[in-house]
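As you look at this complex, bear in mind that one protein chain is not there, while each of the others sits in place.
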Amino acid sequence: MRLVLTGNYAAAYAAKAAKVEVVSAYPITPQTQVVEKLSEFIERGEMNARYIRVESEHSAMAACIGAAMAGARVFTATSAHGLIYMSEMLWWAAGARLPIVMGVITRAMAPPWSIWSDHCDLLSLRDIGWIIYFCENAQEVFDTIIQAYKVAENEEVLLPAMVGWDAFQTSHTAEPVDVLSPDEVSKYLPPRRPLPYVIDFERPFTHGSLCYPDRYMEFRYLMDLSMSKAKKAIVEADEEYGDLFGRKYGGVLEKYLCEDAEIAVVTMGVLSGDARYAVDILRKEGYKVGLVRLRVVRPFPSSELKKELKSKKLVCVIDRNISIGRGGILGTEIKALLKNSSANVVNVVAGIGGRDVSYEDIVNIVKRSLDLVEKGEVPEYMWYSIDKEYVVKAVGEYYEPPAL
Amino acid sequence: MESKIKFDLITPISYPGEGSAGATGSWRVFKPIIDREKCRKCLLCWLYCPEAAIRVSEENYPEIIYEYCKGCGICANECPVKAISMVEE
Partner (left out) sequence: MSHPLFKVIPKEEYFLPGTPACPGCPAALGLRLLLKALGPKTVIVIPACCSSIIQGAYPRSAIKVPLINIAFAASAATASGIAEALELKGIGDANVVVWAGDGGTADIGLQGLSGAAERGHNIIYVCYDNEAYMNTGIQRSGATPYMAWTTTTPTGKREIKKDIPLIVAMHRVPYVATAALAYPQDYVMKLRKAAAKKGFKYIHLLAPCPPGWRFDSSKTIEISRLAVETGTWVLYEIEDGKFRLTGPSKGLIDKSKRKPVAEYLRTQGRFSHLSDEDMAKIQKIVDENWEWIKRWLEG
């Protein structure tokens, strides 16, 4: 069935198609249509599910944890402040190894209030044991949420999964989406098995009590181990989905015109569409450039990225996030991967707080990065499109970190 | 197919059993002694024992489980006929 859907509605249709049994969520812009649509589905009896209309995101994730411990397949969605407010419970969900799937509509953190996209909210939670997907468009949101259940519930994985997409540009932009029915999806995604454990009155157990240093560390090791196994599960889940339904996304990375490329642009999320168009323009101008779009941040596709990027002349990582005092998060990780290779990594922080990054900006970023590489003047990282006059007015000077 | 994964070992699952903190009777400074002559089998001591360290015999006499009794003294304090005395270990 083909419908014109926003990214948010696509997410709701995906949760319905995945036969989610419990939804627990708290409203936040720009997530609201996800949960509004799910409320409609549940109230109209189109989903055999409960909707817990909690009083906060902290409680949203707590209720997801409770429901998942009682055996239900659960879904929630949030954004920015909601995500950070629930972050304590996100640690709990991961440590409890519950296959919860959550939509994260990335939005900049306040102050000042902003409702527009950047990825600082989501990426600040990259180290806690959640699988992290990031989508480019509404169709991918739909497909990835279903794939995320397949991966999260894989007995070798059993970790929760976040599926990210950009505020407004993806969440509120309507596009044609091929929507699968719950029956179609059931061929791909069987009902959740009671793994790793479900509350059982016949066989009572205690979960999560005080654990001494003689055992705690193994639980973290096992999470790390399962996360590394998740990579294979992600690729297989994408392949199987593609075989059944005709769409796949390259597993952990999507590559565009990379084979002969000397220059690789690395992006994530909605900017990738503009980046693809920028690649086309640059190709026409004679630049041998390709695009690598990260579809998964955790598990980090280290070997795949390294293989793809190590022999490039320029790797231009556009980060829609900033680790204050360090640089772009993806750029920092990719630089660490490529430190013993000949590739020059230019890390550009752009699009923070929803600032537009057009295909022209990306063309500009690539050309300027190439200049810096040729001059041997590559800085640790750079900010793109900073109003230097404003900075000087504010603090009397402008020098570090450099702004392109 | 049986999985090779032990799901209760990849997660912090504990199963119930006595002595979760070991033989807590070793904490005791004063030991409760029940005088069966005086005991009227009201079982208030059993009822009020915070440790579940008093069992009830076939004849409904309370019996201290010394392996676990921490010697808090509630049983002696609450016994309406003063049938329980606290004796230094």
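Residue numbering begins at 1 within each chain, and the chains themselves are lettered A and B in the order written.
We adopt the following convention: a contact is a pair of C-beta atoms (placed from the backbone, for glycine too) under 8 Å apart; a residue touches a chain by one contact, two chains touch by 3 or more.
None of the values given here were measured: they were computed from a predicted structure.
Participant: Based on the whole complex, identify which of A:P204, A:G246 or A:G396 touches the chain you can't see.
Facilitator: A:P204
Participant: Counting contacts across the full complex, list the positions on chain A that touch the omitted chain.
Facilitator: 21-22, 24, 48-50, 52-56, 58-60, 62-72, 74, 88-89, 92, 199-201, 204-212, 215
Participant: For chain B, which residues touch the unseen chain?
Facilitator: Residues of chain B in touch with the missing chain: 12-24, 27, 41-43, 46-53, 56, 58-60, 65, 67-74, 76-78, 86.
Throughout what follows, only the chains that are shown with their structure count from here on.
Participant: Taking each chain's centre as its mean C-alpha position, how far apart are chain A and chain B in Å?
Facilitator: Their C-alpha centroids are separated by 52 Å.
Participant: Residue numbers of chain B touching chain A in their complex, please.
Facilitator: For chain B paired with chain A, touching residues are 3, 5, 7-8, 10-16.
Participant: List the residues on chain A that touch chain B in their complex, please.
Facilitator: Residue positions touching the partner: 95-97, 155-156, 158, 195-197, 204-209, 211, 215, 219, 222, 226.
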